[in-house]
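Yeah, one chain of the complex is gone here, protein chain that is, but the others are all in their spots.
This part shows chain A:
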Amino acid sequence: MKKILSTARGHLMTGISWSIPMIIGAGMLVGIPSIIGLMFGVTSWGEFAGTGTIWQFLELIRNVGWAGIGLFNVVLAGFIAYSIADKPAIGAGFIAGYFANQRGTGFLGAVVLAFVAGYAAKYLIKKMNFNNQYLQQIKGVVFIPLLTVTAVGIVAAIVDTPLVNLNLGLVNWIRMMSESGTNSLLLAVIIGAMIAADLGGPINKAAFTAVTALIAEGIFTPAVFMRVAICAIPLGYALAVFIKKDKFSNDLQGQGIGAFVMSLVGITEGAIPFVLANPLKLTIINIIGGSVGAGLAALLGAATEIPMFGGVYGFLAVTQNSWAYLVGVLAGALIVCAGALAFGDFNVKKLDESADADEIVFEEL
């Protein structure tokens, strides 16, 4: 069972890994013209159609970005299926994701149907064998594509009502949470803690994917909370190096600038080299810093109406109380910095001491 879950997680991560570059590029392509528009007080873009102005031009660019955001579930589902059963599954996976978009089952529908597409293809590749050479060739071009999509279709029809309701319920619930004071605080704390928990690992990416799926649903504020935590943690270690250089080994001193840049552009992974020094203690500190920073931004009313990506400079895309975003980042960073200086042990060369030979688990392929 554990093995099945970890394999499934691997497939999900593969899908996420293929969609990240697309969603970041597309999100920023919506965000940048939106920020330019905000500077000139432009918020409703629809009215510029056919005017031949620069705003019409920017609106078209924004729409290219929106096209990419709309593809999130499609690419995710396609590459989950691809991860499970290669080329024979990818088409059914794309169809699954597109259908989930259209049907309003969103991210949940896309993931469920992608697994159906992948495992159906995998099963057919393995079990469907003909003695006749011609049938065997037709299998690849006709039988497997047909039956894989059929499997997606049948499951989609069966789970349609519950999934539509579940997804709608979840989306509405989170929309409500992100809009009301105390609830948005709770949401921000959870997202911040998840981002901090493993810095780019599965928990972090689960939060990232959920927030991205919400952007695809038109709910933008959770991304603000997430970005606070993402920026705060590497910034905390950069500050710690800046304040007390002697506490860090030569290697880590050099990583201080790197962590600073990672914070500016919004990559939590910049903190990893530091966290490796005392993984357990520092993870707890990161979780506190990430969740307090994100929570503070929520409490102070940071919110946005446009897709938000990016690092510290992302405050430009925070349409309400953008200062609160920066306060959140700084507060989170100061907590991480103080915690790291108080409890971290960064000067010892600790190569290869963290695991016993017995603890190294491997799997023979």
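In the analysis below, contacts are C-beta pairs under 8 Å (C-beta built on N, C-alpha and C of every residue); 3 or more make two chains touch, one makes a residue touch a chain; residues count from 1.
One rule holds for everything that comes next: contacts and distances are computed from a predicted model.
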| item | value |
| --- | --- |
| Choices "NADP oxidoreductase", "Xanthine dehydrogenase subunit D", "3-oxoacyl-[acyl-carrier-protein] synthase-3" or "PTS system IIB component, Fru family" - which one is the UniProt name of the chain not shown | "PTS system IIB component, Fru family" |
| Full-complex contact with the absent chain, from A:Gly78, A:Pro222, A:Pro273 or A:Gly339 | A:Pro273 |
| Of A:His11, A:Arg62, A:Lys139 or A:Arg227, the one touching the omitted chain in the full complex | A:His11 |
| Absent chain, residues of chain A that touch it | 6-7, 9-11, 13-14, 16-17, 20-21, 82-83, 199-202, 205, 267, 269-270, 272-273, 276, 279, 351-357, 360-365 |
